[in-house]
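One protein chain is absent from this view; the other protein chains keep their places.
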Amino acid sequence: MDFAYSARTEALRAQVRRFMDDYVTPAIPRWQSDIEAGESHPRCIEELKELARAENLWNLFLPGLRADEPGQALSNLEYAPLAEIMGRVVWASEVFNCSAPDTGNMEILHLFATPQQREQWLQPLLEGRIRSCFAMTEPDVASSDATNIQTSIRREGDEYVINGRKWFISGAAHPHCKVAIVMGVSDPDGEPHRRHSMVLTPLDAPGVSIVRNIPVMHHLSPEGHCEIVFRDVRVPAANIIHEEGAGFAIAQARLGPGRIHHCMRSIGQCEAALELMCGRAAERRTFGRPLHQHGVVAEWIALSRIEIDQARLLVLKAAWMIDQYGAKAAAREIAMIKALVPRVQTAVCDRAMQTFGAMGLSNDTPLASLWTWGRVLRIADGPDEVHLRTVARQEMKAASELRAAVVKSRAS
Amino acid sequence: MDFAYSARTEALRAQVRRFMDDYVTPAIPRWQSDIEAGESHPRCIEELKELARAENLWNLFLPGLRADEPGQALSNLEYAPLAEIMGRVVWASEVFNCSAPDTGNMEILHLFATPQQREQWLQPLLEGRIRSCFAMTEPDVASSDATNIQTSIRREGDEYVINGRKWFISGAAHPHCKVAIVMGVSDPDGEPHRRHSMVLTPLDAPGVSIVRNIPVMHHLSPEGHCEIVFRDVRVPAANIIHEEGAGFAIAQARLGPGRIHHCMRSIGQCEAALELMCGRAAERRTFGRPLHQHGVVAEWIALSRIEIDQARLLVLKAAWMIDQYGAKAAAREIAMIKALVPRVQTAVCDRAMQTFGAMGLSNDTPLASLWTWGRVLRIADGPDEVHLRTVARQEMKAASELRAAVVKSRAS
Amino acid sequence: MQTEGALARGREIAARVESFVRERIVPYEHDPRLGAHGPAAELVAELRELARAAGLLTPHILPDGCHLTHRETALVLRAAGLSPLGPVALNVAAPDEGNMYMLGRIATPEQKEHFLNPIVEGRARSAFFMTEPASGNGAGSDPSMMKTTAEPDGDYWIVNGRKAFITGADGARVGIVMAKSPEGATMFLVDLPHPAVRIVRVLDTIDSSMPGGHAVVAIDNLRVHRNQILGESGLGFKYAQVRLAPARLTHCMRWLGACTRAQEIAADYAVRREAFGKTLIEHEGVGFMLADNLIDLKQAELMIDWCADVLDTGASAISESSMTKAAVAETLFRVADRCVQVMGGSGVTGDTIVEQVFREVRAFRIYDGPTEVHKWSLARKIRKEALQRLSP
Partner (left out) sequence: MQTEGALARGREIAARVESFVRERIVPYEHDPRLGAHGPAAELVAELRELARAAGLLTPHILPDGCHLTHRETALVLRAAGLSPLGPVALNVAAPDEGNMYMLGRIATPEQKEHFLNPIVEGRARSAFFMTEPASGNGAGSDPSMMKTTAEPDGDYWIVNGRKAFITGADGARVGIVMAKSPEGATMFLVDLPHPAVRIVRVLDTIDSSMPGGHAVVAIDNLRVHRNQILGESGLGFKYAQVRLAPARLTHCMRWLGACTRAQEIAADYAVRREAFGKTLIEHEGVGFMLADNLIDLKQAELMIDWCADVLDTGASAISESSMTKAAVAETLFRVADRCVQVMGGSGVTGDTIVEQVFREVRAFRIYDGPTEVHKWSLARKIRKEALQRLSP
């Protein structure tokens, strides 16, 4: 057991931190003014991507990256602390070609793409030339139970015909977004976990319409959380991922590393919020003393530090487990961090907002926006309750095995 | 970074677990009936001590243990998971000569004992022939601020004369308890952190009287949490520990590893409580289904697992930091776990009690007693608030250093 | 909702009860006759003699046998609860208070004469034998799973079964035993002690305010005359409902009183004790805990008064009392927990009642229906109402 980052990780952390300080942070005002001018893809992003790729800070999320693919292959444990640093600026991951949902999509394609799919979609994604989205959640059913997904993917000759409605499809409004991985029912009469398939669907295919970019917590993301209707959309049968009926299994597999990334970015946001809170507590005086000398503010700072450090350790442990034993063996840990980290983020940001008073409600700090985003994460990708249910089931199973072992050892 | 226990630790965990299963657990009924018969030191303890020493499971808590001293020297990180296993049975630590407050006292003596003190007190303690107590807390002042301690230790010729009242002195009612390390004021006019000294005080010295064994949360500990009056107690000047005025510094140094031990034992108790909760949830049915299928119980199980795993990681990290960088460098982490772990323990035990319903209020399970003990730990050795204050101060300091560094790097 | 005027009677009694408890009962809080299973019989008798002399024994029942309104009872029982010994001294403690309420409404004149009057006069304690052991799939807190049986035998009934957590059974002179007759759940009034009603053991529990503690009881071939059936055979659950909501609420009232006193003790401690150069209460961590308590105590009081008002309209207040019991038990536990924390080391010793109140209120989160059972039934109510709203 060793709680120190490896030398390689420390070097990468320093490099990413320096990159953020030198290039990303100074670009924030440009990014902001482009966005305010209605630009959905600020120009600075492409410039920064070039710089990042030149430093080989590229595709850091993909442990299986091949030598002939651009970027460097890191383990989940190596990548996690880098995601934390990137997470401090909401749009920074894209600069390193490490942004969701592309990361998860690239993982899937890396595992299952046919040579043609690889050339058509994976290669451009790895090179950061296009972006992609993942169309799973549906407005009409509780999608945290993936077997509920209703969109139909019907085979007709050499094509699949897609009909359905999806929402909260992140990234679909990005001007580079060219393709969606659509999950739907291909075999309505099949066994529940073999009913679904995933197909690569170009966003410019006839019948695909982005109905709206949904404001989430009053905030319109430039990349979008979109509602998309698929009406008689036809794609070549060759666009199936892996095989018919594999949709549910792929969806399960896809979630592990992606959740680690999300959680580590959230940890970075917690650290940013705590720094802001400490700064405010040092500067602002009420009732004759600085805020940090008010016991309740000091307690908030301490609790935030405890919660963040604990959460980080658990996320890192989950990353380590995926590296060592695979995502399936880490299923319990992954569910734990997914239920935990957004709660920590909202708690830390909430305290920071309260420390800032009315200013904390405004966009003069990033806190209100981080807080609402944390609140969304308590629901997105399955609400807390679903993940807690998973943890409880695993725990009950482990406890019953333990009881059985005790009974057996007493009998022997 | 590596989250696996070392091979040596795994072997020791297996050995301690087996020892607990083979010897300690089966002795619980004998221990219980001896206690109920009014015996303050059940006979089984001495038998088990011999067995443990024979297996060299002895003095595992002391990294600095010398080759010529009994037992084996482990690092804090190696010992922590063993303390977790021992902690599941409240009285088990003594079997391995690893029980508080002797561990902390042995640490101090190991560092500072004169040859005579070593022979008279440390050697018998290391051999488990006597026990000791640590007399610091006083009823009349808030002792979590150690500079408040008022007991007087006055030099008179070749002797110190001790006058004062102490309470919550753990272990003082143990029949083998022969000596107290007493903290008091030796130089009332000195600089606040140099006013106090510690002296070794035999419990049979004239003027020492154990006024009462205080029931804590309605529970009378056989080893005692005692109130002790020192009235004109005279001890040789040679009984001073280290030097006059060193009391405060020694008290600070003593706390680090001891808190790790307490916290890891508490983690073991949390695991025991969670196991009981899962067992109950599997067996008991209400409103037509087993308890674990009630969402609220499942949620309790999941939250408990998350809280325990997080807390364990933070305690292990603190142990690792003490090993790597010393207790002082780990001060923030030690304050964090002291504020955190008793809260986790009371939360987990509270849920387990609630799962058992009325039975959870009775002594038919150990839960009520574990829960009340956890509640005491939120106050003993400094209430949560004091430790959170420490964490907040360290965090404010770190944050202000960080801001200064940013300003400096921008200026350069 | 009741006007101030209508509450004057209750206020006057409550004021006298408060003075009595603070002046006469509080000094007994360190009496050596306080045991793990509640105050000893001798102590109970001594305290009641004081209350009798002060004209305050059983103050919520008027000389004509009428009860105060629930709102008035709230005032009186809060005052009685200012000491954990107060309710026992004044004869407004559980389970007697609930039993008197139920017997007053359902018992025959002869039954009242024989069973109720001695309780009202503070000369006898009573116990309510309903809960059954959970192991072996007994009823636990789910009364529909009751296994104790009553079989007719001429003018008599023969009762057999096991009961658990029977508060005050040890030392009670009146028993109300719930059993399943061919007609359904039925209550039997029994003179205790009785050779067929055996105290198997008295549990060691974290609470310690109730005389006789909580017992596991075996009932073997208990023979009861049919005159001793309370009301009618088969209507036991209906009668239990009569007792249910008011008894939940009186627990809330008493523990509100106890927590009010705990807050006083903690605040007094916090203005005297110093740490790090100022009094404890000047530390925000402590001051805010006491401020939270102030708010929580007020919320508990308001919920109790609201539910009492509903009961005083004659409604059964099943869901209102569920809301109140769940909210008040959880709220008061937080209050007591904070008082312990404010008191530091003194908070975990018996040197003040804060430690006891903390344990008692922990237990209150479970007895009379754990918080979760109440929430479960509230969720069902919400579901029913939403469905009605959607398809009226």
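By letter and in written order, the chains are A, B and C; residue numbering begins at 1 in each of them.
What we mean here is this: a residue touches a chain if its C-beta (ideal position, glycine included) is under 8 Å from a C-beta of that chain, and two chains touch if they have at least 3 such contacts.
Keep in mind it's a predicted model, so treat the numbers as computed, not measured.
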item: Visible chains in contact with the missing one; value: A, B, C
item: Chain not shown: contacting residue from A:Ser33, A:Asn56 or A:Asn363; value: A:Asn363
item: Candidates A:Gln123, A:Ser144 or A:Gln324 - the one touching the absent chain; value: A:Ser144
item: Where the unshown chain meets chain C, residue by residue; value: 1-4, 264, 267-268, 270-272, 279, 281-282, 284, 287-288, 290-292, 294-295, 298-299, 302-303, 306, 323, 326-327, 372, 374-376, 378-383, 385-387, 389-390
item: Sites on chain B contacted by the missing partner chain, in the whole complex; value: 294-296, 299
item: Touching residues (missing chain, whole complex) on chain A; value: 137, 139, 141-145, 148, 167-168, 214-218, 284-287, 294, 296, 350, 353-354, 357-364, 368, 372, 375-376, 378-380, 383-385, 388-389
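Note that in this section only the chains that are shown with their structure count from here on.
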item: Chain-level touch network, classified as line, ring, star, complete or other; value: complete
item: Chain ID, smallest distance between chain and overall C-alpha centroids; value: B
item: Separation of chain A from chain B, taking each centre as the mean of its C-alpha atoms, in whole Å; value: 41
item: Whole-Å separation of chain centres (CA-atom averages), chain A against chain C; value: 52
item: Contacts with 2+ other chains: residues of chain B; value: 385, 388-389
item: Contacts with two or more other chains, residues of chain C listed in rising order; value: 283, 285-286
